[in-house]
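Excluded from the complex is one protein chain; the other protein chains are retained at their positions.
Labels run A and B following the written order; every chain starts at residue 1.
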Amino acid sequence: MLAFIGRRILIAIPTIILISVFVFTLQHLLPGDPILVLAGEERDPEVLEFLREKYRLNDPIPVQYLAWVGNALQGDLGISLRTNQPVLELIGEKLPVTLQLATMALIIAMVIGIPAGVLSAYKKGTWIDWVANIVALSGLSVPNFWLGIMMILLVSVQLGWLPASGYQPFADDPLQSIKTMLMPAFVLGTAIAATLMRHTRSAMLSVLKSDYIRTARAKGLAERVVLVKHALRNALVPIVTVTTLIFGELLAGAVLTEQIFTIPGFGKLVVDAVFNRDYAVVQGIVLCTGIAFIFMNLLADVAQRILNPRMRDK
Amino acid sequence: MSALTASQTPAGTLPKKRSRFWAKMRKNPAALLGGALVLFFVIVAVMAPLMPIVDPTATDWLAVRQAPSAAHPFGTDEIGRDVLSRMIWGAQASLLAGVVSVAIAVCLGVPLGVAAGYMGGWTDAVISRVTEALLAAPFLILAIALAAFLGPNLTNAMIAIGVSAMPIFIRLSRAQTMSVMTEDYVESARAVGLKPLVLVRRYILPNIFPPLLVQATLTIATAIIAEASLSFLGLGQQPPAPSWGSMLNVAKNFLEQAPWMALYPGAAIFLVVLGFNLLGDGLRDALDPRDH
Partner (left out) sequence: MIRTKHIALALAFGVAATALQAQDLRIGLQEDPDVLDPDQSRTFVGRIVYASMCDKLVDITPGLEIIPQLATGWQWSDDGLQLTMTLREGVVFHDGTAFNAEAVAANIDRSQNLPESRRKSELGSITGVEVVDDHTIAFTLGAPDATLLAQFADRAGMMLSPTAFEAAGTDFGLNPVCSGPFSFVERIQQDRIVLDRFADYWNADAINVDSVTFLPMPDTTVRLANLRAGDLDMLERLAATDVASVQADDSLTMEQAVSLGYQGITINVANGAGADNPLGQDERIRQALSLSIDRNVINQVVFEGAFAPGNQPFPPTSPWYNDAYPVPERDVEAARSLLAEAGFADGIDITVQVPNNPVQLQMMQVVQAMASEAGINIELQAKEFATLLADQSAGDYQASQVGWSGRVDPDGNIHQFMTTDGGINDSAYSNPEVDRLLNEARTSTDTDVRLASYNAARDILIEDTPIIYLYHVTWIWALDDAVQGFVPYPDGMIRLEGVTLAE
């Protein structure tokens, strides 16, 4: 196992390089000039040219990339062209926010989705199955931005139960922090819960039919034990795969949810940066999320091996 | 572990007996409902040009944001266009967004994933790394990039959504393939020298089918929603051409003044998603090789 992990970490390096080259090139090939975009209403050609020189935007792309790499290795990820703030600082500001949102959303999704899936599979064909499916699909079939606005209108404006916006670091004021994040996490979580529920249900259905389960039942084990200890455990492979992928996606930021609930996370930052051609910001964030994904994939593969020892290398 | 005893027929190819398939489908009311919903919307989308409805792009500034009435059964939108007509024409855009995106993701993703799971070694390593790279480039960056290069439109949105949905199919099919490969009967089939393609077709595909089908129907749903989300950012289907997603996006600014603008596209998205998923469920159950 350790060797496996070690190998994977080694391979991660070329992957990250690949990702960073890909995103860097893509951005720079995009039509549009960041200096012009950020010039807003003040388009003094001399100043613009000076800025292009200052940020080396006239250099050929490979040269710019190598410059970026050189700086990155020293811990300098460049600055945001829009606000002059260092990218590393920006990431430091936004990462805990996104992490908190992603974690809360995933917890909500797992708490709702997995039990619902298990129940639905177990009671397949009954009204419980129906209801669970429809509720799960409702969470999925309403666009995030829509559900978000409806929730704000209902919960914040009409009922006044939760704040409509704002972010409190968890360390500062845990209760308020959770209050501000609850609605966005719920909006995100319900959509994911549906995915988890459906995958759990499907996997459970497959497993419940197997002889292994028949044997366990024949042995006289309690239904709950059969369900959880045996069936669920074996159904976990696709569930784990999907869950880790989803968490990775969440870490990349939930743009619309963040925008609606005014959560200062990665998603909004990245999208705005792409629109503004704020290259360094996008590059820095993609680097971060790239590492996160690689880590999540590794976690998924490790979990797979633990759950199904036969899936280790032949 | 999901070991199979000798008494259970090894998962064969798709059931030769079509009648068994249809019999199972018929017995499943949820699947039938799902199928009916999907069929309904597909017919609406296909028949849109033939229906006796007004031009979906015809503006009438004297009739801005009017409530449903005889003249406009679903009301009018923010510049006086008929919502019913836009709903019908919009079905084309939204269904395309869902189906084409998933088709791209499946047709590209599944073969890659199976190859990775089956062959292991370097193939697996390379494909997995490419998958990670794809995952790391956020979907929206890809969508914005395509929009910037080629202009914001529905086609580019579908490509962006499809390519971004590929990784999950790659990962799923890879994981399932690897899991199936550990089965005794598969190992013995390999030992016997069964050709790889035959092995894949006969044993692997049918077994990885269920979660893929579930994921595909889920992805159709998220693709339709993703199109709506892209409209939020000004990408995707551009006005005046309608799509449910862009209609919903505009409607959110008029929730108080004209709730019907949001009601119909929202309901339509919900029903289509429900339909695809119920249908997918039914198909999955009917095709489940373990269901003998």
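Simple rule for what comes next: a residue touches a chain if its C-beta (ideal position, glycine included) is under 8 Å from a C-beta of that chain, and two chains touch if they have at least 3 such contacts.
Just so it is clear, the structure is predicted and the values come from calculations on it, not from any experiment.
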Among B:Arg202, B:Lys252 or B:Arg284, the residue in touch with the chain that has been omitted: B:Lys252
Of B:Gly75, B:Gly117 or B:Pro152, the one touching the omitted chain in the full complex: B:Pro152
Hidden partner chain, residues of chain A it touches: 30-34, 36-47, 50-51, 54, 80, 82-85, 90, 93, 149, 152-153, 156-157, 160, 163-167, 259-262, 264, 268-269, 272, 275-277
In chain B, positions touching the absent partner: 59, 61, 64, 78-80, 144, 147-148, 151-152, 234-235, 238-240, 249-250, 252-257
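Going forward, only the chains that are shown with their structure count from here on.
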Rounded Å distance, chain A centre to chain B centre (Cα mean): 20
Touch list for chain A against partner chain B, complex: 11, 14-15, 18-19, 22-23, 26-27, 29-32, 130, 133-134, 137-138, 140-146, 149, 153, 191, 194-195, 198-199, 202-203, 205-207, 209-212, 234, 237-238, 241-242, 245, 248-249, 252-253, 255-256, 259, 267, 270-271, 274-275, 282, 286, 289-290, 293-294, 297, 300, 304, 308, 310-311, 313-314
Of all residues in chain B, those that touch chain A in their complex: 1-5, 8, 30, 120, 125, 128-133, 135-138, 140-141, 144-145, 148-149, 167-168, 171-172, 175-176, 178-179, 182, 210-211, 214-215, 218, 221-222, 225, 228-229, 232-233, 245, 248-249, 252, 255, 262, 266, 269-270, 272-274, 277-278, 281, 284-285, 288, 290-291
